[in-house]
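A single protein chain has been omitted from the complex, and every remaining protein chain is retained in its original position.
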Amino acid sequence: MIEIERLSKWYGDFQVLTDCTTRVARGEVVVVCGPSGSGKSTLIKCVNGLEPAQKGRITVESVDVTARGTDLTRLRSRIGMVFQHFELYPHMTVRENLCLAQQKVLGRSRDEAVAKAEALLERVGLSQHIDKHPGALSGGQQQRVAISRALAMDPVAMLFDEPTSALDPEMINEVLDVMVELAREGMTMMVVTHEMGFARKVADRVVFMDAGAIVEDRPTEEFFGSPSSDRARDFLSKILDH
Amino acid sequence: MIEIERLSKWYGDFQVLTDCTTRVARGEVVVVCGPSGSGKSTLIKCVNGLEPAQKGRITVESVDVTARGTDLTRLRSRIGMVFQHFELYPHMTVRENLCLAQQKVLGRSRDEAVAKAEALLERVGLSQHIDKHPGALSGGQQQRVAISRALAMDPVAMLFDEPTSALDPEMINEVLDVMVELAREGMTMMVVTHEMGFARKVADRVVFMDAGAIVEDRPTEEFFGSPSSDRARDFLSKILDH
Amino acid sequence: MDYNWNWGVLFEEPYLGWLVMGVQWTFAVAIAAWALALVVGILVGVGRTLPSRPIALVCTAYVELFRNVPLLLQMFLWYFVMPELVPDDMGRWIKRDMPNPEYVTAVIALGLYTASRVAEQVRAGIESVGTGLTNAAYANGFSVAQTYRYVLLPISFRLIVPPMTSEFLTIFKNSSLALTIGLLELTAQSQQIAEYTFNGFEAYTAATVIYVCIALVATLVMQVAERYTRIPGYMGSK
Amino acid sequence: QDITSGRLGAIAERGSIVLGHRESSVPFAYLDENQNPVGYSIDLCMAVVAAVEETLGKDLEVQFVPVTPQTRIALMANGTIDLECGSTTNNLTRQEQVEYLPVTFITGTKILTRKDSGIASVDDLDGKTIALAQGTTNERAIKAAVEERGLDVRILPVKDHAEGMLTLETDRVDAYSTDHILLHGLIQKSRTPDDFAVVGDFLSYDPYALMIPRNESDFELVGKRALAALFRSGEIGEIYERWFGPMGVEQSDLLQASFQLNALPE
């Protein structure tokens, strides 16, 4: 479903991504991890064309993201994305946040959009907050709204960029729970995260990046059981034992 | 050594601390935890008088912090403090960061101060960064410098306010290791943290706060073994199982 | 509405001399006022952030007073009103015996007005350093004075170099208001040339070009200053 | 005569005529207690306006724009004002930019000072301070006289006569200089007229005239005709008396001759 082939990207002279190749099949959950600055966010932003890449190819459901002339707007409306800092629209209520793109992009009627919004919020347990502004919610609640906002577009796949790393520890689980449920329902997901518990629980594969390159790309148990590279072993030891 | 007696504090109408009582004996390590906004930072800032309290009493080595006329400057120079966001002086090199207060507050000579700085940096493994500015260091390195800066004053006790929560996961351990060593050497420590692994390993007692009040204050094993309050049980379950 | 172009007029005497004189006065007013503004502005700006309520209050009052009355009116207040309010002898001295009364008045008015703006920048600079670093300094055992001396001021001064550049340019521009009290600085001279020669286009163009050059040079100088004062890797200093 | 083009046409099209006026040239053009412009020149201008209305065959709205010595020529040259009613000297340099109607008053530069200042002529100005209105002929006359005599005089430039008088009244300067007649006007409007005196000889010859745009011969003709009618009919005498009577200033022989010369027949 998502295929990344020999992708390279530079910021000026600085190479952020080097020859990255991986794929996510329909219904698969792939966790991307690696040290800070290794290019995880950049990689995931390339998938729906938020960042352009200079070399290589990405296709999503056979649509070439990197080709000129691709209708990126249309493509993006079919891939949901969740950000580290939620990025809810602060000047709109939760309801408006969920309805805006449904109405403007998918052309749904107001009633349809609101019905969809209500159903999704119900599912993540936030129905009573529908009229609030994001600023009035806790971080965990905001992130659950952000996930709902992405789901409202009926995406074929979801991208997550460190969805829990800006959260207080006690709120991390309420967000992870939603994600686990989503994974179990068969959503195709690509998740940048440091939450190895989550990875172990639902990931089909783990991609480990370092310095812009994909160092390991293996089934979850293999990765945790016997990481083949020193860098990954080192990383895992640092991140797991506290 | 540190005694907090029936401390209450208000911001305007809002009560941040309600009747808090606890104590830290010489050489003891006390971890303070609790949900966000429960008043942990405020409590710890009261200990060296960075925040004034309206009711109650704090004494540090029999000096009354809350009394008018106490020479707070002198008191503070004897208590080290480490902050969530490091708060190194950005315009100075690491060496200057460590020497400034030694020279200006303790009146040490330049040579003495530098020798002390070098010794401390050696201990935390940062000797080669002594001439850099903080901005050129990673978060974990900065926090280790910050701990050294506090230690340079030969403090009788150390206060930590979430020293690892602004760090990337892979850097958390390098800071915790320094703290564990410090604890093992017998430093009196009061540590606000969510790192329960650290608490288990070195804390003598755990203080659990909620909504400005101290809900539990018990030896470490008791706390983790059977937290008596629902709130603490709830908190622990959220924070431990991911 | 035919217009007789004559750029040559700018290079004829006495008009060239007038322009040169005008530039000299503009610099004389701007530089002196800037010195005054820096001294007063830094004191007032620091005063506003001090823990002492009365000092902070006085400094706040200063800023509010001076920035909420138009500069032109302040010029007039210093020039026309102030000498009438002081004892007669002193008023007479100010008006007649003080050397260069227009110049001195312009410098005081412009300097004290700009000081209120400088003070705001200084305060903003100090506040943007943040309570975190301030607390760190206190926790390190520094007194209030030491905290300002070693931490807050060195950092905030570096942070406010860019906004100070624009204040510095503003003072050059505002020095043109001195023409209303009879000081023949650059704008006044260009206007006088326009009157004498009726070549308004040329005269105003000359003044405009000179002002733009001053701005360019000042910006360049300040950019260099910025580079030297930048704190490596510190947020807020780009 | 062609009234559809040029300035007359423009005035007809917009239905209004813009008069530039001075605010402190007593008694030519100044502000009355309601801050409306009045004076000798204003009355003459209104006669011209009436003639323009008659020529155009329509009533015009009259707009007043305040001018100063520094702005009047530029505003005339750039077309903001159609007619200037003040105390403007007609000289040939200015005629490079603007045009004038016939002379309506004749005066010259003198010096206004406090009675007790000890100044009796230009020669006494050495070491003193004098205010001069920027852009006036008087400014140049005084500067020339000072230079000729090699005196050390500090000059304070001011915006207009009111500000000049103000600097004198507040003791900022020892003297103020402009046209003789205006100085009398300033004394008269002062709150302590007895403190001041006009001294010295005439330092220049300043014939006043209403200013109009250059190269507008149709407009100029209408203006000339209107003034000639006033001069011929003797109505000028009434107007003169209204403004100069209270000041006790008679028409000089020279001025009478000038009126005669311009009282052209139809």
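The first chain written gets the first letter, and so on, giving A, B, C and D; residue counts start at 1 in each chain.
As a working rule, contacts are C-beta pairs under 8 Å (C-beta built on N, C-alpha and C of every residue); 3 or more make two chains touch, one makes a residue touch a chain.
Everything below uses one rule, namely that contacts and distances are computed from a predicted model.
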{"item": "Listed names \"Stage V sporulation protein AD\", \"proton-translocating NAD(P)(+) transhydrogenase\", \"Lauroyl acyltransferase\" or \"Glutamate/aspartate import permease protein GltK\", with the criterion being the UniProt name of the chain not displayed", "value": "\"Glutamate/aspartate import permease protein GltK\""}
{"item": "Shown chains touched by the chain that is not drawn here", "value": "A, C, D"}
{"item": "Identified contact with the non-displayed chain, of A:113, A:150 or A:209", "value": "A:150"}
{"item": "From A:18, A:48, A:66 or A:220, residue that would touch the chain that is not displayed", "value": "A:48"}
{"item": "Contacting the left-out chain in the complete assembly, out of D:55, D:68 or D:204", "value": "D:68"}
{"item": "Residue of C:8, C:70 or C:132 touching the missing chain in the full complex", "value": "C:70"}
{"item": "Residue of A:33, A:79 or A:172 touching the missing chain in the full complex", "value": "A:79"}
{"item": "Residues from subunit C at the interface with the omitted partner, ascending", "value": "1, 3, 64-65, 67-74, 76-77, 80-81, 84-85, 169, 172-177, 179-180, 187, 190-191, 194, 200-201, 204, 207-208, 211-212, 214-216"}
{"item": "Positions on subunit D contacted by the hidden chain, ascending", "value": "10, 18, 23-24, 31, 34-35, 63, 65-68, 71, 74-75, 78-81, 162-163, 165-166, 169-170, 189-191"}
{"item": "Positions on subunit A contacted by the hidden chain, ascending", "value": "45, 48, 50, 72-81, 83, 85, 87-91, 100-101, 104-105, 149-150, 153, 159"}
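In the analysis below, only the chains that are shown with their structure count from here on.
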{"item": "Touch-network distance, subunit C to subunit D, counted in steps", "value": "1"}
{"item": "Chain closest to the assembly centre - both centres taken as Cα means", "value": "C"}
{"item": "Chain-level touch network, classified as line, ring, star, complete or other", "value": "line"}
{"item": "Interfacial residue positions of subunit C with respect to subunit B in the complex", "value": "132-133, 135-143, 146, 150-151, 154-155, 158, 231-234"}
{"item": "Contact footprint of subunit C on subunit D as seen in their complex", "value": "69-70, 73-74, 77-79, 96-97, 129, 134-135, 156-159, 166, 170-172, 215"}
{"item": "List of subunit B residues in touch with subunit A within their complex", "value": "35-36, 168-173, 176, 194-195, 197-198, 235, 238-239, 241-242"}
